[in-house]
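Read through the structure below, which is laid out as structure tokens, and then see the notes.
Missing here: one protein chain of the complex. Every other protein chain is in place.
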Amino acid sequence: MTTAVPAGGGGGSRRRSVIAATPLAPAVLYFLAFLVGPLVVLVVFSVFTFRDLQWLPELTFDNYVQALTDLSYRAIVLRTLGVALAVTSIVLLLAYPFSYIATFVFPRRRQVVFFLVLVTLFGSYLVRIYAWRTILGAEGVINATLVGVGLIGEPIRGLLNSPLAVGIALTNFLVPLAVLPIYSAMQNVSPALLEASRDLGAGRWQVIRGVALPLTMPGVRVAAAFTFIAAASDFATPALLGGAGGRMAGGAIQREFGTTLNWPLGAALAITLIGAVVLVIGGIWWVLGRIGR
Amino acid sequence: MIAPRRRHQRRPWAAAVFMAAVLAFLFAPLVVVVAFSFNSIPRMSLPMAGFSLEWYQGLIDDPEVRQALGRTVTAAIITALVAGPMGVLAAIGLQRLSVRVRTTVMGVLLLPIAVPGLLLAIALAVYWQGVLGQRYSLGAAIIGHILLALPFVILTMNAAVSGFRFSLLEASRDLGATPWQAFRTIMLPLIRPAMIGSALLAAAVSLDEFIVTLFVGGRETTLPVLVWGRIQRSVDPSLNALATVLLVATTILALLAARRTSVRA
Partner (left out) sequence: MSQATAGGDRPAISIERVTRQFGDVIAVDDISLDIREGEFFSLLGPSGCGKTTTLRMMAGFELPDSGTIRLQGVDVTDTPPNRRNVNLVFQHYELFPHMTVAQNVGYGLRLRRVREPELTERVMAALRLVRAEGLETRGAKQLSGGQQQRVALARAIVNRPAALLLDEPLSALDVKLRQQMQLELKQIQTQLGTTFVYVTHDQEEALLLSDRIGVMDGGRLLQVATPRELYERPATAFVADFVGSLDVIPGRVLDVHDGIALVVPTGTAEVDPPNARIVVRAPDAQPGSVVKVAVRPERVALLSVGAHPRDADIWTTTIPGRVERIIYLGNLTRVVTSTGTGQMVTSEHISDEHLAGVTEGTDIHVTWPLAAGFILPERP
């Protein structure tokens, strides 16, 4: 790419490149100050001590020990990871065909479709969780309809305040998020490529499995990562829809911060959770890599 | 999959049904909330009794809501005004880098999307009070909003700027323009739609932001935080109205933003 503004002297292209990139500076500085800094601080805090309702800069690994050995927390984390994994799988199973169909089966409508999906993404996160209460509650939309129609005599109680409710709401929220990178990756696959494989004798599924999937796998991986992270760290959804049986890690962390004010422990819990999340994502990526050959 | 028409004429309906079902699933909660906000009795279940605006009236009368609304709007405007230009500059600066450096830097700049909101919120909370010794306030929340909005602005502007032909700037320089004139008369007009779109996007992000605001906003609640507080207490039907307001606002902003940036993935 030719530089739009030739430098005054005939400098080397590398120097020119760095200088020319200074418009980046404000954003980069902002990030260093308010993203990188705080994250580093959090890590530091995770090895501080909490005593007498105060955090103290005394170094200790107790927080991590507690995070890793506390049985109830471990149970919560495992449940969180389980739910997140299930949600991610379902989200991918919905988002991928959706993007595929939009791009290749209805190519002329795809922009509208993508647009609609984007709109749902921005349509207020909290509100949607709240809406699921309405839909899944004992007197909610689903139960009222089923009872009213006569299919069941009594409303199903287990819909709300359960991991199931959390899973449904998370799926609902995360499908648009997953569609973004997958759809984006699809756009780079030339339809002619798919036609060529059909011409050579591939059946419909083979085309998807052998051509589309490998080519779009980077997008799928990104989608999987984002989805899993979001599902595993969410605390609002389990708080509103999970009830006693649906407590998840995000909520536990939030309690340490919001209620107990035990920052060091909260930080350690958060970091442990992230560690577990990263491990699982690594596994997911490996699996996806194998699928995408 | 663009197969010869004859074979697939009978097929697309299955695909179409699938698409419709997914879209219905995605829109379901939104539709429910909006519908119930007009329900005339305070029950959150079917059948709906009648049409009523009393819940909206209740919102207007509620001072807490009015205050929260004011703060929310303020935050959104400031976020748009700060994240917008910063993001535009960043996108332009990114173009000047070699491809490999660019992808790395982009990766870093997109971190706020990848990092879970909870993590960002607690990190910021600890940093703000623990290290900087500041009180939690709307200002702290706004700093978080800007951080969260920047990646979206940069992504949008990056698409617009990378499609921009820098050779046009050469042409303008050849015709006598200084670098600044070239930028002002040629580049700016051509990326302006995307700039407006991404500012709207930043506002939309700020409007709906709840997690960071909850942690560092202190007593200065915004609408989403207010909703969160009230949700936990009871099934308050006026919440539907509040939720609808929030929903409509963010949706309109998102629609306007997408229009401007003509979102092409």
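First chain written, first letter: the chains are A and B, and each begins at residue 1.
Rule of thumb we're sticking to: a residue touches a chain if its C-beta (ideal position, glycine included) is under 8 Å from a C-beta of that chain, and two chains touch if they have at least 3 such contacts.
All values reported here derive from a predicted model rather than from experimental measurement.
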Name every residue on subunit B in touch with the hidden partner chain.
165, 167-168, 170-178, 181, 185-186, 189-190
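Here, only the chains that are shown with their structure count from here on.
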Need the CA-centroid distance for the pair subunit A / subunit B, whole Å please.
16
Along subunit A, where are the residues that touch subunit B in the complex?
1-5, 17, 20-28, 30-31, 34-35, 37-39, 41-42, 45, 55, 94, 97-98, 100-102, 104-107, 111, 113-128, 130-135, 137, 139-141, 144-145, 148, 172, 175-176, 180, 183-184, 187, 191, 194-195, 198, 204, 207, 225-226, 229-230, 232-236, 239-240, 250, 253-254, 257-258, 263, 266-267, 270, 274
Residue ranges of subunit B in contact with subunit A within the complex:
1-3, 12, 15-16, 18-19, 22-23, 25-30, 32-33, 36, 43-47, 86-87, 89-90, 92-98, 105, 108-109, 111-120, 122-128, 130-131, 143-144, 146-147, 150, 154, 166-167, 169-170, 173, 179, 182, 204, 208, 210-211, 214-215, 224, 227-228, 231-232, 235, 239, 243-244, 246-247, 250-251, 253-255, 258, 263-265
